[in-house]
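The structure follows.
Note that this complex is displayed minus one protein chain, with the remaining chains in position.
Going by the order they are written in, the chains are A, B, C and D; count residues from 1 in each one.
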Amino acid sequence: MKIGVFVCHCGTNIAATVDVERVSQEAAKEPRVKFSTTYRYMCSDPGQNLIKEAVKKHHLDRIVIASCSPSLHEKTFRKCAEKAGVNPYLMEMANIREHCSWVHQDRVEATAKAIELIRLALAKVSRNKPLEYLYIPIEKKVLIIGGGIAGIQSAIDIAFANYPAVILEREPSIGGRMARFDKTFPTLDCAACILTPKMVTVSQSKHVTMHTYSEIEGVKGHVGDFTVTIRKKARSVDINKCTGCGACYNKCPVRVPSEFDMGLGKRTAIYIPFPQAVPNVPVIDRQNCLWFTKQKCGICKKICPFEAIDYDMQDEIIEEKFGAIIVASGFTQFNHAVYGEYGYGKYKDAITGLHFERMANSSGPTGGKIIRPSDGKEARDVVFIQCVGSRDEQKGLSYCSRLCCMYTAKHALLLKEHNKDAQAYVFYIDIRAAGKNYEEFVKKVQDEYGAVYLRGRVSRIFEKSGKLIVRGADTLSGAQIEIKADLVVLATGLVAQPDAPGLARMLHIPYDRNNLFTEAHPKLAPVETITSGVFLTGACQSPKDIPDTVATASAASVKALGLMVQDRLQREPLVAKVDAKTCSGCFACIQACSFTAIEEEEIEDKRLKKKRLIAKVLEGVCTGCGNCTAVCRMSAIDLEGFSNRQIMEEIEAL
Amino acid sequence: MTATEGSPERKRGKDKKDWEPRIVGFLCKWCSYAGADLAGTSRLQYPPNIRIVRVPCSGRVNPLFVLKCLVNGIDGVLVSGCHIGDCHYSEGNFYARRRFVILKRLLEYLGIDPRRFQMSWISASEGDKWARVVKELVEEIKQAGPNTEFRKGI
Amino acid sequence: MPSEKFFVKEDLYNKLEELSKEFEIIGPRELPNKGIFYQSLKNTRDLYLGEGFAIEPIKRFFLKPSEWIFDERFRENKNILEGIPLPADKRIIISVRPCETRGLTLLDKVFDSDYKDNFYINNRKRTIIIGLACNKPAKNCFCTSMGGSPIESRGMDVLIFDMDRGLIAEILTDRGRELFASIGEGLNEGQRRLLKEDKEKKKDLVEKKLSPPEGKELDKIFESDYWEDVSRPCIGCGICTYLCPTCHCFDLVDERRKRLRCYDSCSFPDFTLEASGVNPRPTKKERYRQRVFHKFDYFKKNFGENLCVGCGRCIRHCPVKIDIADIVDKVPGLKKE
Amino acid sequence: MRYAYFPGCSLHSTAKEYDLSTKAVAGTLGIELIEIPEWICCGATPAHITMHLLSLALPVKNLLLAKKMDSYEVATCCAACFNRLKVANHFMENDSVHRDKVNEIIGEQYSGEVKVRHFLDILINVFWLKNLSERIIKRLDNLKVACYYGCLLTRPGEVTQFDDVEEPHLMDDLMKILGVEPVDWPYKTECCGASFSLTKTDIVLKLSGDILQMAYDEGAQAIVVACPLCQSNLDLRQAMINKKFKKNFDMPILYFTQLVGLALGIDPLKLGLNKHIVNPLKLIKSVGVL
Partner (left out) sequence: MIDRIKKKAEELLRTKQVDLIIGYKRAPDGVSVAPVFIDKAEETKELIWDTYCVYNLSNYLKDFRGRKIGIIAKACDARSIIVLLQENQLKRKDIFIIGVECSGIVDEKKLLSISPQTSELGFDERCRSCKPSKPPIYDVLIVQEGQRPQAPRLEKDPYGSVRKSEAKSISEKFKLWQEEFSRCIRCYACRQICPLCYCPRCVADQTQPSWLSRAHSFRGNFTWNVTRAMHLAGRCIDCGECERACPVGIPLRDINKKIEKDVKELFNYEAGLSAEQKALLSCFDKNDPEDFIR
């Protein structure tokens, strides 16, 4: 073993308080050290060339760099070692700058400590093993969980790069929450007009397959090799045969409240959620269909010209492999029934923003007329209440949902458009309109559309002779306000989907106490998670409006495509490894591994001449935390790069 | 060179006066090691008695490492990791916390001065806390005195 | 110079006090409800002269449980091996059982024959052994069957008999004579007669009898399943070997740039584990059979005597009550006289 | 069922009928109410506005008196007394700073071990409505009332733990058992002006007026209350309200205990029905109880 020690001056950063020459001489006296020198800037090109020449000249096989912190130049010196013909993992650094020269002024003590730190590095490097980078094959396909605008945009970007994407959507059609909107702020484009073309491009793209009316059952494996179990719920309609002619759902006798229309309108048992549904294939709601409940009717099957209806279709479980996963599971609304002040949700005329969207929508249940759900009369005085659930630690959410101020302003505008003598009153705490043209939009609603903005909270809503009496305060004028409103629209906040924790556990990604998925780093890695290969987009990470959602969708797609373009993913070889002879199969490591990166493996034990189970590390999944090595009583499992021998050698040299 | 002899530069004073404590710190590379780096970049001064061993996570530190250090005559051992909830590997420090409370109480039960083995949570932005912890540690170990329990190699 | 001396305990204690200036005095000491252990006695009154048996034999003062063999220094880019200086201070080990000293004579055959072990030989030279005859052998002692007896004196410098009124020391070697020159006085007729009677009485005190098999008989049953059955309860710990006055297997290991010699036991699973991973004695059967054959077959072929002094320690301290005498006695195919 | 009864100042004076009817009902149903000997003022609103410690020490003194009667449950009718006793228990149990200070003032150790129940709570959750309905002799049919809970009875929710803070319904449930039809009206917990009655009477006239108006609009023939202050604001001030707002309300303000008494067949005079400003007897005759 021939070790080369290279002590860096780092200009004066080190040389000022550490006698680098003497350190280099002392290091030369250490056992197994063949060559030791100093240079002003070891990380510079001349410095690195010095290393390369020294390696050639003295046939060095291991290198110790005494300079700055590894978090700065570990990669640099590893590449330099590789170019010099030394395995990159036979190089160790002694941090004699941040941990020595900068923090100790006494020259004698600093020099002594620098020598000891080099001795530690020498001890460690003497036990290093040459390691090769790990390469994991990448499955060239991306799974997108959720078919809202986030999922659709991701699918379009992935398909654009000619890589296959699979959209997994729980509802019968893609489109998500946005499909229910009427207009979008601030441009007032009709939501369907800007969404449907994207849905069509997705449905026609040969790179995108859609599993609608399907749920995710389980995820196994790791980046590059995710195995996902999908349950395709029985649609009772054969997608390939059905042309979407609509004969069936026009004849179906059943009328039940439509979830898509938030219960304002009705739908049949065999139905498509909304006219522009993609795929434009109906689904049979087995809870309400007369055939499934009472074995009666069956009209749809009879009149279907293409025999697409198949009552005894069963759920289908399929397994597919993916290289990356984009989570776009979206949001749901805060349940305003927790507020007694607003009547615990018993007033039919106290609706949420989405109800208003459905009413405003021309293809909605009310054909665009803003009416009072209780008696169907057109609503004249409408009160909008902001921050319902948001910014309320007691009964609601601690965070601000970001976009309610904007959609309420839009609603106030739509109200005026649909009924010119209607009057909107908006109770708010602060108007948050930070996006592009957002503030101007709100200003326009206040000035041109006469919306009355009252800064104050509503203390009570109660019904009196058919009207909703809204009691609130106007803190700017100090007056107590009482408005007899025809309709109250509650701007409920955005919360995570109810099954978000379940999905997070399946994907091994962390989530915060509001069940919103946690990003790898709030500033520097907002669309990634600490589980490599799993990316986040849209409101499932935190409430977002459509522009931000589309932006994060494209960002997540780039991250996923980053994996797709490589046929093999290079990974640091600093992963755990099991010594079969020593492992007793107690699997304390499997229980302790937070990344389920260890599996049971059956081997033929020569000594006992029997098959037995031992632990096996999945190199792709292992993040190298080393927790299993500390839990293993017989030290059968060891971590490359920070192995027991390396650390124990460092301890001996202390 | 074993700790008992120590490097030639460091005098092996027998009595407490001119004895300098030898302390080892197992620092997790994502938080505490970065915290120590920050202390460096902010030029915070602290006594040179501590030697840092870099580990990927506080969860990597095996109780036998701490035991090996104490038994080799090291005067003080510190294990430092990310604050609970910040761990880069999400749960490493939870396991470390549970493992080392057992070891610490056992060592104390067997007569090892509790000050000799300590733990701390230091995040990558707490350079000042790192300098403070090292100062306090050196002070406490100075009071605890040299590790005579295992020094004489009995 | 009379070969027997009579004196009382007080004289012995004072003599030891005086000798302790020149010699390190080692003797058995009783630790309440722990057992009797040989320790270097700071105050000679702690010396235990009763009937009990020390748990660890005096083997550990000659073949030390663990000792550093040599050290490695690194000077001027060269690795230099430095020997460890042999201790020179003189020692007296007193109140030693005859079986233990007889064990030493067997160890001498190993460490002081064509293979010279300096550490062992140095320890033997610098130690004077004063034995104490057994008044009350334990129920698992069977030294008489192995050629020994409660009053056996081979390997001792002086053998002391504990008579009820005082102690009679039988001087055996010059070192012993020199030591006991200034203590007590010669025997009178009555005491000599008492001594002879006491010797006769002690000879047949040992009840447990065992007729050790001949080497040939053992070889015949090397492959028999008998060894599988008797070895099943064995848990593979090191008690019987470490506490046996005659077991002398050791292991070499390098630690902290120094080489260490320490006891090893044939019952440990990886005693014969080879670097290739092959273990010629993989199961308890081979390992226990090795223990019996080494004691009653191989050693006899090499050195003419059985490697067992019948002290009964391995039976007394075996956690699972394996009785080697009973096993050897009931070996299949042994012709019973 | 034995309780240490804490009547409170109103029930010995302006709200005598509440006391009479409570004792009458309890007596008929066999609920033993033993008045706490030498009970003192519960502190009510004036105390906790002026000096918080005083507003805790007074009720704690009463609770200790009850404890000496070795009955660990206090029954009370007045909403203000109920509120003060509950708040005192809450602080003495959870807030060690106040506990030590109050114990130091009183010179005895107390940490909230005496339970406090409102009589309405006793009727519904201890005596059980089922048993009560079996004891009903005369159902008060075709009588429509508005149950008015006021503020102190239910708030603050986590301290009183009495009923739903926004939508209380206990009195409504009780009325149904008596055959009375409770009106679903929004002013169950609206403010009646409380102690402004003396200092700023016009506020009380406005607020109580709104309550009367709402009850009238919802078709209630009378308002049922459980707090002497609500009763006096709605009953005593009704004439002034009529004069000021040119209304002609003739709305009797009854205590729930009085209606329960009538249903149990107790003589109206024993229930103090003759002590009201707005005479309820006319309404009762019309309903056919007498």
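In this section, a contact is a pair of C-beta atoms (placed from the backbone, for glycine too) under 8 Å apart; a residue touches a chain by one contact, two chains touch by 3 or more.
This structure is a prediction, so every number in the text was calculated from the model and none was measured.
The absent chain, not drawn in this view, touches the displayed chains A, B, C throughout the complex.
Between the chain not shown and the residues B:Arg22, B:Arg60, B:Arg99 or B:Lys142, the one that touches is B:Arg99.
Set against the missing chain, the residues B:Leu38, B:Val77 or B:Ile112 yield one that touches it, B:Ile112. Within the whole complex, the absent chain has one touching residue among A:Ala592, A:Leu639 or A:Ala653, and that is A:Ala592. Residue A:Leu613 is the one among A:Ala15, A:Ala234, A:Ala525 or A:Leu613 that touches the chain not shown. Within the entire complex, the positions of chain A that touch the omitted partner chain are 581-589, 591-592, 607-608, 610, 612-613, 631, 633-635, 644-645, 648-649. With the whole complex as reference, residues 31, 33-35, 37, 55-56, 65-66, 68, 139-140, 229, 232-233, 235-239, 242-243, 251, 253-256, 260, 262-263, 265, 268, 270, 284, 317, 319-323, 326 of chain C touch the missing chain. Think of the hidden chain as still there; on chain B it touches residues 63-64, 67-68, 71, 84, 91, 94-95, 97-99, 101-114, 118-121, 133, 136, 149-150, 153-154.
To be clear about the criterion, only the chains that are shown with their structure count from here on.
Between A-D and A-B, more contacting C-beta pairs join the chains of A-B.
Mean C-alpha position of chain C lies 96 Å from that of chain D.
Chain C has its Cα centroid 46 Å from the Cα centroid of chain B.
Of all residues in chain B, those that touch two or more other chains are 2. Multi-chain contact residues of chain A, defined as those touching 2 or more other chains: 652. The residues of chain C lying in touch with chain A in their complex are 74, 77, 79, 256, 277, 279, 282.
Chain contact summary for the complex, chain A toward chain B: residues 69-71, 95, 97-100, 102-106, 108-110, 112-113, 115-117, 119-120, 510, 530, 574, 592, 594-595, 623-627, 629-631, 635, 639, 642, 644, 647-648, 650-654. Touching chain C in their complex are the following residues of chain A: 29, 31, 581, 606-607, 652.
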